[in-house]
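One chain of protein is taken out of this complex; the other chains stay put.
Lettered A, B and C in written order, each chain numbered from 1.
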Amino acid sequence: MIRVKFFASLREQFGAAELDLPTRPGMSVAEVWNAAAGQPLPDYVLMARNLEYVQSDSVVEDGDEIAFFPPVTGG
Amino acid sequence: MIRVKFFASLREQFGAAELDLPTRPGMSVAEVWNAAAGQPLPDYVLMARNLEYVQSDSVVEDGDEIAFFPPVTGG
Amino acid sequence: MIELRAQEFDPWRELRAFETAHPELHGKAGASAVFAGTMRDFNQSDDVAAMFLEHYPGMTEKHLSAIRDSAMRRWPLQAALVIHRIGEVRPGDTIVLVAAWSAHRAAAFDACRFIMEDLKSKAPFWKKERLRSGERWVDSNTPGFSN
Partner (left out) sequence: MIELRAQEFDPWRELRAFETAHPELHGKAGASAVFAGTMRDFNQSDDVAAMFLEHYPGMTEKHLSAIRDSAMRRWPLQAALVIHRIGEVRPGDTIVLVAAWSAHRAAAFDACRFIMEDLKSKAPFWKKERLRSGERWVDSNTPGFSN
């Protein structure tokens, strides 16, 4: 299983802050998004794997925490 | 007459903070230096006329305050 | 030092406290460069009454520490500080404080700005503004350089 998290507008859009998903061997972060959101990954979405930025083709592993969020607006 | 001022190392070098000099028509700041210091104007010396930076060929007028000082080291 | 703050803070008081807590800077750090970002009561022509600052617990702290460590490696700094607000924020509140101490001003200036630009473009924070007409997420940060 992996833990999937959504932040800010994505969290509101999907109505959930987090959910658990079963992994498949070689599953990419983009495929995690597809499985969790049921739609293609928009260009503007940022991704992190275990608290660090990754690209959408990065491969996930069992036990990972995968996060999706919109462009950041801190500071 | 003009008032001539020296600051920092130049003041110590000439042993005086200020002195008054008679002006001649068309006298330049470099000529003020020559008259006051009795030697050619070194390249590193900065000059001000009435509290604003000027070049050595700037012409002085009666009543001016002319200052000579080394490179600045504030801040 | 990296810190997330849920309560209002005074940036200048924080700097005094930091220097008092780091007496080793006294007489050594000839230069400190500081940036304080404050919540404005207007944005894109609308009056903003309040704001909520969401973050990603765990990743936000980790990212801020990585920015700070990267600045400490890149410039000869004696200290660097980042404090960022989270949660409910009101107009006039300080949102972010970044400070860098060094023996010379070029390193302090460059490091302070580097930390701010990385924070603005990459640190996981999201602002939701509360207007009279409702709420809205802030889309994106403006660029930090003039040209």
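Criterion: a contact is a pair of C-beta atoms (placed from the backbone, for glycine too) under 8 Å apart; a residue touches a chain by one contact, two chains touch by 3 or more.
Just so it is clear, the model here is predicted, and its values are computed rather than measured.
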Which visible chains touch the chain that is not shown?
B, C
Check each of C:Leu4, C:Ala36 or C:Met72 against the chain that is not shown and name the one that touches it.
C:Ala36
Since one chain has been left out of the picture, which residues of subunit C touch it in the full complex?
10, 12-13, 15-16, 19, 26-42, 91-92, 103-110, 112-113, 116, 120, 142-146
Could you list which residues of subunit B touch the chain missing from the display?
5, 7-9, 48, 51-53, 67, 69-75
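Keep this in mind: only the chains that are shown with their structure count from here on.
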CA centre of subunit A versus CA centre of subunit C: separation in Å?
26
Separation of subunit B from subunit C, taking each centre as the mean of its C-alpha atoms, in whole Å
48
Using the average of all C-alpha atoms in each chain as its centre, how far is it in Å between subunit A and subunit B?
71
Mark out which residues of subunit B touch at least two other chains, giving numbers and ranges.
none
Give me the residues of subunit C that touch two or more other chains.
none
